[in-house]
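For reference, the structure is listed below as structure tokens.
Heads up, one of the protein chains got dropped from this complex, but the rest are sitting where they should.
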Amino acid sequence: MKALKSLLLILLLLPLTAFAKAPLVFMTDFGVRDGAVSAMKGVAYGISPDLLISDLSHEITGIFDGAYRLYQTEEFWPRSTVFVTVIDPGVGTSRQSVVLRTRNGQYFVGPNNGLYTLVAEREGIDELRLIDEKVNRRPGSAGSYTFHGRDVFAYTAAKLASGQITFEQVGPRLPNSDLISIPYRHAERQGDVITGGIPVLDVAYGNVWSNIPQSMFDELKVRVGEPLNVRIYNGTKLVHEERIPYQHTFGNVPVGQPLIYVNSLMNIAIALNQGNYAVAHGIESGGECWMEIQKSK
Amino acid sequence: MKALKSLLLILLLLPLTAFAKAPLVFMTDFGVRDGAVSAMKGVAYGISPDLLISDLSHEITGIFDGAYRLYQTEEFWPRSTVFVTVIDPGVGTSRQSVVLRTRNGQYFVGPNNGLYTLVAEREGIDELRLIDEKVNRRPGSAGSYTFHGRDVFAYTAAKLASGQITFEQVGPRLPNSDLISIPYRHAERQGDVITGGIPVLDVAYGNVWSNIPQSMFDELKVRVGEPLNVRIYNGTKLVHEERIPYQHTFGNVPVGQPLIYVNSLMNIAIALNQGNYAVAHGIESGGECWMEIQKSK
Partner (left out) sequence: MKALKSLLLILLLLPLTAFAKAPLVFMTDFGVRDGAVSAMKGVAYGISPDLLISDLSHEITGIFDGAYRLYQTEEFWPRSTVFVTVIDPGVGTSRQSVVLRTRNGQYFVGPNNGLYTLVAEREGIDELRLIDEKVNRRPGSAGSYTFHGRDVFAYTAAKLASGQITFEQVGPRLPNSDLISIPYRHAERQGDVITGGIPVLDVAYGNVWSNIPQSMFDELKVRVGEPLNVRIYNGTKLVHEERIPYQHTFGNVPVGQPLIYVNSLMNIAIALNQGNYAVAHGIESGGECWMEIQKSK
């Protein structure tokens, strides 16, 4: 009967073991025309063939774009997801290799170069650790100077996601203030005027996404259908100015007409119904780009 | 011994449980430069980390293209596969959110806008259900007006694929006749002449794919190597006219020469051996495009 009890215990623990694995999500600027991404995945599956591996994007255009794509995505993944992020123009310099754990329990493995600016701000920093590259490095890779993505980041992340190392075993803790952040324009309301940054475009459609939250916009008490004055700037240069109505859905304006709406991140955005607003008016995104929305008196 | 029998039963059921999951296949027009597809997958894995998730394409160019890509693909997937299809230019209008089950047991989750035209015609409609968005919606997403793909379609599809809801729990049944279909030219034979639509191009190579089935073509009793008169139209405009031989394989014509052949869907197609027929002759695809094949007397 003792053996039977052990059996029952094993049976109970089996599914737990299976579920203990955390998803491993890759984000890079490598594209998918060569074998770099696949080599990283091979290293990860070599650590555990049971890993759940998924791609965020391999077409990231820069550090701020990457920061925003993490911000757009991470909260929809289960807790303890491990994001491997290799947008690393400073590879080979003294930039640090780190793992960040945010307060909502997600892990971010990559260079300390600003990629985690937005997730750290929204979720809060739980702990930041420096990867000990003497220990957490693919065996036999010491002679390779350049492919941190495969030999350090994918390797360490797979160890972490599969539970083969703890977060503490990544390496020594760093002060939270060591996390590099990129400055950008935050959303702000002054009376009837709201300003906010344009961190990215919704690239597939050309919609212009601000970082103005719906909750701040609601303070203007705008009625559905009410037109607002919109000015879009690049630095100090006015790029476009237009009166645009606020609508719940694209279908409520004619094809080819603009609307202000709440996007999938619950932020204010501007679009043309079945058109490309950014191309139509030459709008770009990034740290220097911002918009002003004014309610008419 | 009773406990032992229970154990044996559990052991027998364990693999069944593991195999009960249905594949979840995503098709969108989002591209993969931002985080939208990954957010959908995160929601799905949040429902069950054991889901088998795969991508059909995220580069779909329109509703008819999407309809054809489903038609090209679904029959090769195991029964009960759940396809999440987000090509949704009418999002936010009164278009319905539905789940279609075809008679071969596949599920299609998405907007009722014509995307299922071709699979419904080939496989037959088993049941059509309206998604009850009050119940089948990601918790906390009620304030978001626009991302049905993530909050309704991916969420409902993951519930269905993981067996957490039945098809009946999707929502109320609709009459089969409520399924939206897009009109297009069907294949037809009159004597020695066959006409048929050009739903898509084989984009990677520029081959021109018709919807003329091999079985209809066989009625012309064409010999291998026999040249046929081919006319290609866009609406009423003749785009190209050429005599082209019928061959079993590309290798049977010289490099750069055209052939009529049976494509991987067992339909008639036209290609240049190691060339791009569509670019060479300005051929397009879609509901308006068609071809005529005539056997010489």
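Think of it as A and B in the order they're written, each chain with its own count starting at 1.
In the analysis below, a residue touches a chain if its C-beta (ideal position, glycine included) is under 8 Å from a C-beta of that chain, and two chains touch if they have at least 3 such contacts.
Just so it is clear, the structure is predicted and the values come from calculations on it, not from any experiment.
When the omitted chain is restored, the residue from B:Glu59, B:Asp132, B:Glu242 or B:Glu292 that touches it is B:Glu59. Residue in contact with the omitted chain (choice from B:Gln164, B:Ser181 or B:Gln274): B:Gln274. Listed here are the chain A residues that touch the chain not shown: 3-4, 7, 10-11, 14, 29-36, 38-43, 45-46, 49-50, 53, 89-94, 143-147, 150. Residue positions on chain B in contact with the hidden chain: 4, 7-8, 11, 14, 18-19, 21, 23, 25, 52, 54-61, 69-70, 72-74, 76-78, 81, 200, 202-204, 214, 248-252, 261-264, 266, 274, in rising order.
FYI, only the chains that are shown with their structure count from here on.
Distance between chain A and chain B, defined via averaged C-alpha coordinates, is recorded as 31 Å.
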